[in-house]
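Yeah, one chain of the complex is gone here, protein chain that is, but the others are all in their spots.
Order of writing sets the chain letters: A, B and C. Residues in each chain are counted from 1.
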Amino acid sequence: MSRQISFGQATLEAMQYAMRRDDRVIVIGEDIGWGGSFGQFRGLLDEFGPQRVVDMPISEAIIVAASVGAAVTGLRPVASMSFVEFTMGAMDEIVNQAAKLRFMFGDQVTVPMVLRASDGTLRSSAAQHSESLEALFAHIPGLKVVAPSAPADAKGLLAAAIADDDPVVFLENKKIGSMRGDVPEGEYQVPLGRAEIRRPGNDVTVVAYSIMAIHGERAARQLADEHEIEVELVDLRTLVPLDIETIADSVRRTRRAVVCHEAWVSGGYGAEIAARITEELFDELEAPVTRVGARPTHIPFSPPLERAVVPQHEEIVDAVLRVVAHRRQAV
Amino acid sequence: MSRQISFGQATLEAMQYAMRRDDRVIVIGEDIGWGGSFGQFRGLLDEFGPQRVVDMPISEAIIVAASVGAAVTGLRPVASMSFVEFTMGAMDEIVNQAAKLRFMFGDQVTVPMVLRASDGTLRSSAAQHSESLEALFAHIPGLKVVAPSAPADAKGLLAAAIADDDPVVFLENKKIGSMRGDVPEGEYQVPLGRAEIRRPGNDVTVVAYSIMAIHGERAARQLADEHEIEVELVDLRTLVPLDIETIADSVRRTRRAVVCHEAWVSGGYGAEIAARITEELFDELEAPVTRVGARPTHIPFSPPLERAVVPQHEEIVDAVLRVVAHRRQAV
Amino acid sequence: MTRDLRSIHRTMVRIRVFEGRVQQLFLERKLPGFVHVYTGQEAVAVGVCAALRPDDYITSTHRGHGHAIAKGVGLDRLMAELYGKETGVCRGRGGSMHVADFGLGMLGANGIVAAGCGLATGAGLSALYRGSGQVAVCFFGEGGVNKGMFHEAANFATVKRLPVIFACENNRFAQYTGFERTTSVADLARRADGYGMPGVTVDGNDVIAVLQAASDAVQAARGGDGPTFLNLETYRFGGHFVGDAEEYRTENQVNAWLERDPIPRLEAHLRSDDTLDSGARDDVWSDAALEVEEAERFAEESPYPDPAAALEGILDRR
Partner (left out) sequence: MTRDLRSIHRTMVRIRVFEGRVQQLFLERKLPGFVHVYTGQEAVAVGVCAALRPDDYITSTHRGHGHAIAKGVGLDRLMAELYGKETGVCRGRGGSMHVADFGLGMLGANGIVAAGCGLATGAGLSALYRGSGQVAVCFFGEGGVNKGMFHEAANFATVKRLPVIFACENNRFAQYTGFERTTSVADLARRADGYGMPGVTVDGNDVIAVLQAASDAVQAARGGDGPTFLNLETYRFGGHFVGDAEEYRTENQVNAWLERDPIPRLEAHLRSDDTLDSGARDDVWSDAALEVEEAERFAEESPYPDPAAALEGILDRR
C-alpha cells in the first residue's frame, strides 16, 4: 500500500521507524523540537523525548562533533544542519573527524551517523541559503552522499543511511521538501549506491539527481513531444558510491550523455560523472558528455538573476539538443 | 639576475617586497612570528613589527574572518593557515564570507586577501596533515586558487595574489617547501591564470600542478629515455581561473592528455580539467583523458601504505603509456 | 542631547513604520525571499549608532533593516533592495538578509549567525592598525553567543585590545528556542567576563540607557581599552520571520513586553521634559509614513537587474 505524502513527511516516517526499532538512533540539531521547516521532525520530541531529540544551541561544530563522539561510543545519531551552508561551520568535524576516524584508527571503529541538510534554491533565499555543496562532500573519502528526488526514495534511503556504518551526508533540496509523491507504507530500505532509471529511452542519457531529476522528467517529456527525442533519465539518488554500472549500461546504448545538477558546473560533481563516463566509454561516445549546472557566481537574490544563474528544465532541453546534434568527427 | 633559493625563501621575498611597497599588506597567523616551517615568514616580525605580523591564537575561524573584515576596510591581509587541513575550521568564513561578500553585496566591495596553506604528503604526516583539498576551494565562485611548483613562480604568483582584489587561496606543497630553484632577484609578478609549458613535446600532454609538475618532469624524462615518448608538460600554476587555452592548444597537437594531482582522483579538480578538455576537443582526442591522483582513502601513516595511496612519477609514466597505447575506435 | 534624542526618536519611528510596511508587503507577496523584521528592538540599533561617528563600522545579522537605517541607509534604496531591484543598496543581489552600505560603514547584514562578530573584529584590527580612531560594532542575537566564531572573536579582540563592541541583542529567542535552553549561563555579562572583557547589562528598550552604555563602550574602544560586551535586553514583537506561528511563546509574555515598547517610552520621556509636543510627535510619524510610501514607490518603479548582467564582474575570473 502506498499513498501520496510529501518528501518531508516521507523522511519523517523513516525517522519514526528507525527510532522505534533501534534506541541507538537519536536526532540532534537546532530547533528540531519544533518540527523542522518541512515537517521532517514533527512529533519526534513528543514521541521520543528530549534525550533522543536533542535541541541544540547555534553551534554547528559541536552538533557534528558530538554526533561523531556519540557514534563511536555506540549510538547512531542523525544530525540536522538545516541549510547546507551551515555545514561549512562544521567542515572540520565532517572532514577531519567524521570522515577520517575509521581510517586513521585502522578500522577499529566506525562512525555510523547521518548528516541531514537542505540545499538548493527556493524563491530568492540568496547566497547564504541557496547553494548546493555536494561536491565538497563527494570528494572526501569515507563520506557517502545521498541526494534523492522522490519521496519514496527519500524514505528508503534515509532508512538505509541510518542503518549504514559509515557517515552519510543526506541532502534534501528545498524545492522538493514539500513535493508529494507515492510512498509505500511500512518500513523499507532503498540500498545506497543504486541509481534508478526514471524513464527509458534510446537517444540520450540524462544523468541527474535531486531537483534536477525532476526538471529532467519535464525536459524529457518536452523533448519527446516537441523533438521526438527519447531521453533515458537516470536518477542517481546516491552520489557516493557512484552507480557507474547503471550509467554506463545506459550510455553504452544511447552513446550520448548529459549530466545535470543545481550546483555550479565548474568543479562540480558532474565533472566526476562526466570524466568517469568518458573514461569508461570513450570509444563508444558519439558526442562529448555535456554538463548542466549553475553558472559560476553566488546565487543572487533578485528573481530574474536567480533564474539566470540556476538551471531548470530549459537548460536540460538545450543541452540535450546540442548533444543530439553532435556527430563525432573522424580524427 | 637570479640565484638558487628555496620555495619558502622565494615566497618570503615576495612578502618582503609587498610589505615594503604597500603598508596595507599585513600577515596574520599562528606562530608566524617564529618564521614558519619553511622560513616563509622569517624576519618579517623584526622588520615590520607586531602590528603587521600578527601572531594569532589557535583560532582558524577568526584568522580568516578578521582577514575578511580587514580586507573590506582597506587592508590586504595574508592569512597563514599552516596545514591545509586546518582551513576546514575556517571553511564557513572562506565559503560564506570571503568568497561571497563581493557578489552578495552587489560589487560594492572587494575582499583582497590571500590564504596561504601547505598541503600534500611529506614523510608520514598521516591523515590530518597530508591531504590536498584544492577541489574544495576551486568549486567555490569568487575564490582564485594558486598552486605553483617552481620557486620563481611562487614568488611572482604570491606577489600577484597579494595585488589581486579577490581572495586567493595559495597552496604550497610541503615536499616543495624546501626545494631550491632559480629565482630572479627584485620584485616581479607572475600573472594569475596562466599555465606554463615546462617541457615541449608532441606525443601526449601532461597537465599537472604543484608537486605533480615536478613528478611530471621526472616522468617525462623517463618516458623520453625509455620509451621515446615526448611529453608536453603543462604546469598549471593557477587552478582558478583555469588557463584552458594553453591546455587546449597543447592537446590539439598531442591529441592525448593525462591530468595529475596529489589529491584524490574522485571528485578532484582533475575531473574538471578532464571534462573541460573533453568538452572542447572531443573530436580531436585519440584517447580518453586519463587522471592520476591519490586513491580513495585518507593518507595512511605507515610509509608503504602512504606510497601505495599517493601518486608519484611512476603513476604518471603508467598513465601516459596507457594513453599513448590507445587508438580511438570507430563508432 | 536634546537634539540627539529628537533625531533618535525620528529614526526609531522610521524603522518602526518601515518594518510595519515591509511585513505587510511580504504578506502581500510583493517581496521575494524571507524577511525578519526588527520591530520592538529599535532602541538597540538606534541607541548604539547614535554613539558612533559616521565613519565607524557596524556589522549586522539576518534581522538587519533596523541597523541599516540607524547607520544612515536611505529607506528608498533599502526598500528597493528588498524588492530585488537594481536601485537597491546591493543592486538587488543581496536582498533582506544582506543589506549593506560600505560607504556608510554598514558592513552588511549576514545570514550566518555570529559571522558579523568576526568581520567587525577584523574591521577593528584594521582601524587600530591604520590609526583611524574608528570603532567597529557587531550587532548579533543572543543565539550567536554559543557559536565558535563569537568565542574566537571575543578572545582575539580582547587580547589585542581591539576597538570592537559586541552588541548582543538579547531578545530571549533564537528562532523558536528560548535562550535558557541552549545557553549555560543566564547572565551573559558573566560569559563576557570569561574573556576578561567588561560585560554590561542594559535595558535594551530604554534608548537613553543604550546610548549611555554604548557611549561608554565607544570611549573605551577609541581610547585603547579594548572591547566591551553589551548585553542588551530586548524583545522582538513579531515572530522570528514574517509568517512564524509563534507557538513557542505565550501571549502574556508578548503583552508584557509590548508594555515596554521603546518608542512610547521615549515619547513619554520627551513629552515630560517638553522636547516633543504631541503635534511634533505626530509629524514624525506622518513624515515617516510618507517617506516609507515614497520608498515603496521608488522600489516599485525601479527596474529589475538585467539577467544578462548576472555574471558581471565574474566572467573574467574563470
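Please note the rule applied: contacts are C-beta pairs under 8 Å (C-beta built on N, C-alpha and C of every residue); 3 or more make two chains touch, one makes a residue touch a chain.
Remember, it's a predicted structure, so these values are computed and weren't measured experimentally.
For the omitted chain, the shown partners it touches in the full complex are A, B, C.
Contact with the chain not shown here comes from a single listed residue; of C:E42, C:D76 or C:E152, that residue is C:E152. For the chain missing from the display, the contacting residue among A:E93, A:E172 or A:D203 is A:E93, taking the whole complex into account.
Contact with the chain that does not appear here is found for just one residue of A:M19, A:L44 or A:M104, A:M104. Hidden from this view is one chain, which touches chain B at 30-31, 33-34, 55-61, 85-86, 89, 123-129, 266, 295-297, 300-305, 307-309.
Contact residues of chain C toward the unshown chain are 146-152, 154-156, 158-159, 181-185, 190-197. Residues 26, 51-52, 54, 56-57, 59, 61-62, 64-75, 77, 92-93, 96-97, 101-109, 141-142, 144, 166, 240-242 are the ones on chain A that touch the missing chain.
FYI, only the chains that are shown with their structure count from here on.
With each centre defined as the average position of its C-alpha atoms, the distance from chain A to chain B rounds to 30 Å. Chain centres here are Cα averages; for chain A and chain C they lie 36 Å apart.
Centre-to-centre separation of chain B and chain C, using mean CA positions: 40 Å.
Residues of chain C found to touch two or more other chains are 90, 92-94, 98, 110-112, 148-149, 314, 317-318. Among the residues of chain A, those in touch with two or more other chains are 85-86, 89, 126-128, 266, 296-297, 300-301.
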